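The complex is shown incomplete by one protein chain, all other protein chains being positioned as in the whole.
Labels run A, B and C following the written order; every chain starts at residue 1.
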C-alpha cells in the first residue's frame, strides 16, 4: 500500500480518460503522476479535474519526469510508435492501446524496442480478454467443456449514433478503416480462442448507410470469413449502424458451443412495454466494458508490482493487426472485382 | 376414418368458434353437424360460413337431432348448467367450457347429472393442461425432476385493451369477477401440480385502472396467497391491465424449479430496435393457446372414439370453482377491512 | 368440404410420412388416396397404418390411377426428376421436396416440364418460409421495419446424434454433401430476404468430428461468405455436430435487425437446475418445424382449391441449388489449397 506505481497518461481522449479514472480513482496501488496531451488547455483541465500533479504537452518532457514508473499510451493508432519507442528507451512499463500501430513495419519496430526493454512490463489493451464472461469462456474451453474449438464467430457493432464522429475521424485521418479499428478486438479473440493464425481471408461489406465513407475506402458494415492454419475457421463481422453497442461472440467446439452476450443486455433489468418484452441494450462501449477496462489495468498494475509478464504481448498486437490488414485488404479486393 | 364424431356447438361466441374451427377444419375424425345460438341471424351466419348442415336457437331442438354424438357447451358461465343437464339426459358426450358454473350448487347438480351419464365422456375446458409446455412440466415433475413440489406460482394477465369490453360484460352480468373468470385456470393448475386442495386463502387487489369495476365488486388486478392441505402453497395473480396477454407459471420443488413462459414471447422472432432487444409478446390468448385448444379437443374426440375417460373431470370443475370463489371472497373481505 | 383433393405420396421416408400425416390427419380438404414406395412391405405397412386405399411400388402405376389430383414427391434428391417429369406429363399438381434435384441440368429439365404443366400448381418444400416466425420476419421487413436488408446470417445445425445415419447415407449415395442437403434452406432464405442472387462465394469447413466424411468430399461443419448482386452479403453456416437441432437466422438491415430462434428453445418451458437456467432445445427438426410443415401443405392444398400460384417456384428450387453447389464447390477449392 505504501509505495504506489506512478503512471503517466499519454493521450487524453476517451480511452486515455478511462484509464486515468481507473488508475486515479479505483486502483489503490497506483496513482497518476502526470498527463500529456496535445493542447495545453486540455492538459490543464484534466490535470485539475483529476488532481494530477503534473501536465505536459510533450512526451519527452513527461518521460523526463524521473519518478514515473509506467505510461499508458492512448493516442491515435498512428501515434503509438513514437511514444512506445521513447518509453522503452526510458525504461518504463508500458500499456499501449489497441491497435498496436497502423502498419506492420511500425509493429515490428515496437516489438524490437519492447524486447530491448524486456525487464519492464508491456501490454496491449485487448480488454475483452479481461471481461468476466470472456475470461470464463476461455477457462471453460481450456477445461475441455466444448471439446476442440473449430470456429470463432464475432460481431462487433457500434450504434449508428457514432457515424458523424467516425466520418469526421476518417476524413481527418484519425480513424483507420473499420476492420482494423473495430476488428482488432475480434482478430485478437479469434487467435486467442482458436490458438492459430489466419491463412486465407475473404471479406465483403459496404458503406450502406454512410455513403461518404466509400470515398476513403472505408465502410459501415463488413463481414469476413477466415481459414486458420490448424483447419479452424472464423467469421468476423464489424458494423457501425447498429441500434446499440453490440459485441457478441460464439466459440463452436466439437462437443458444445459457448456464447457471450448473445442478447446485448445492459444489466439485469427488463420491461414489459406495449411493444413486447424489452431488454435495454448497452448504449456505449464504455458501459459494456467498464469492468473489463478496470480489470485489465488492475492486472497490469499487479504485473508491475509482482514482476509478472502480462498475458497480451506486443507480438499479439502485431498478429492482430496483420489479421486486420488482411481483412481490410480482402474487403478492398472484393470491392474491386465488383 | 369413415364414421366421424358428429358435434353440436352450443354458444357461438369466441370460445364456441374456436372449438367449431378445430372440429370442422382440423380434426378429421370429427365434424360439426349443428350449431346453436341465441339469435337466428348469428346462427345462420356461422352455419353458412363453416358449412354446417343445421342451425338452431334452442338447445332442446339441437339435442333432439338424433345423429348428434357430442356437444360443446360454450355459453356464458351462468348458462352452462341447463345445457349440460339436458345433454346428459340425452346421452351425449359433453365438452363444457370453464368455469363449470357460477355457483357450487350448480356444479353439484352438474356432477350428479354427469354421473348418471357415466357411459359418455365429459370434460371441462382447462386447455392449459394440454399446452405442450404445461404438459411437459407435469411429466417432468412426475418423473421427479424437481423433487417434491412445494409451491405453485401463476400470473394470468390480459392486456389492458380488454378493459372496455370486460366492463361492459361485467355491467351486463356476463362476466363473473376476475378471480373466477380468469383465476379458474390457475386454480386448476395449482390443484393439478400440487395434488392437494386449498385450506386457507388471502387476497388483495383493486380496480386500479378501471375504477368503475369497483361498483360491481370486481377489480382489474388481484394477488392471492393460499395454503394447501398438504402443506404446500400457491401464489395466484390475476390482472387485466397488462401490456400483452401474459400467462406465466412456476412450480417450485425441493430440488429445482420449472417455469412456463417466463418471458411472454409470441414466437421465435426477436428484434434489435432503438429501445433495446425486443421480443414481441402474445397479443391475445387465442394465439397463445391455439395449439392447446386444438390438442384438448383432439384429445376429447379421441376419448370418445376409444372410450377413454377424459383427464379433466366435472369434479375438477367443481373444485376449481370452489377455489376461485374462496379467492374472490378473500378479496372482498380484504376490501371490507380497509 | 365435399370434394377433397386426392393426393398420392411418392417416397415413404421421414419427409413422405410427415406430409402424409398432415394430409391424412390434419387437412380436411385433402386426403391421401395412394402411396408409392420401393418395397412392397413398406408400402403395405404404411397403407394399413394410415388407412390409405391404394399402394404402389411404381410411379407409373400410381400416376395411372385416374382420380389422383396431386402428388407429393418425397424421394431422395437424386430421384426427384423422373417422378416430377411423369407427374407433369400426367397433369398433376406437384409438391416436390427440397433440394429440387442434385444437378442444375435436372433442375432445368424440371423447370421446362413444370412450364408445360403450367395450369397446375407446382412448389418446392422450403417450409421455413411458412414458419410463423420467418413469415412474420418477412412481413416486417417488407413493412420497412429494419430499413434496407444488407445481410443474411443463417446457421443450420443438426444434433451430433444424426452422424452415424448420415455417414451411412453418404456412403450409399443417398445424401448429397451438407452445404447442399442442409444448406438448401438457408440459400433459399438468403435469396428470399435479400432479393438478389449470389455472385461470389467462399467456404471452409471440415470433417472435424466424423472424419470418415472427408473421403466422400463431405464434412460435418462448414461456414461460408457470399457477396450478392445487389451489394448485400450472406453468412451461411451448416453443421451436424450440434447439441440440438438448431436453426438460427438474422437479417441485418440499415435500421434494425431481426432474429429468428436466437436461442433454440423447444417450447415455453425452462428450468432452474444445479447447472444454471436451462431451456430445453429442439431435439429434432420434426418438432421444430411441425407447424411449418403443416402450414406449407395446407397452403399448397388451398392453392390447388383456389387456383392460386404457390409462392415457391421451380425457379427458386433451381437457384437455391445453384447457390448450394457454389458453396460446396467453394468448400472443395478451399480444401485443395490447403
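Of note:
Keep this in mind: contacts are C-beta pairs under 8 Å (C-beta built on N, C-alpha and C of every residue); 3 or more make two chains touch, one makes a residue touch a chain.
Keep in mind the model is a prediction, meaning the values are calculated, not measured.
Here the chain not displayed is in touch, across the complete complex, with A, B, C. Among the residues A:258, A:304 or A:324, only A:258 touches the chain that is left out of the figure. Contact with the omitted chain, checked across A:89, A:112 or A:271, is made by A:271. Considering the whole complex, the residue from C:174, C:273, C:286 or C:305 that touches the absent chain is C:273. Contact between chain B and the unshown chain involves residues 148, 150-151, 200, 202-206, 208-209, 221, 223-225, 227, 231, 233, 235, 237, 239, 241-243, 252, 254-257, 262-263, 334, 337-338. Listed by residue number, the positions of chain A touching the unshown chain are 1, 24-26, 28, 51, 131-133, 136-137, 140, 145-146, 256-262, 265, 267-274.
Not every partner is drawn; the one left out touches chain C at residues 242-244, 246, 263-266, 270, 272-281.
Definition applied: only the chains that are shown with their structure count from here on.
With centres taken as mean C-alpha coordinates, the chain found closest to the middle of all protein C-alpha atoms is C.
At the interface between chain A and chain B, over half of the residue numbers appear on both sides, which makes the contact a same-residue one.
Fitting chain B to chain C on CA positions gives a rotation angle of 180°, reported to the nearest 5. Between the CA-based centres of chain A and chain C the separation comes to 42 Å, rounded to the whole angstrom. Mean C-alpha position of chain B lies 38 Å from that of chain C. Work out the mean CA point of chain A and of chain B, and you get 56 Å between them.
Multi-chain contact residues of chain A (touching two or more other chains): 242-243, 263.
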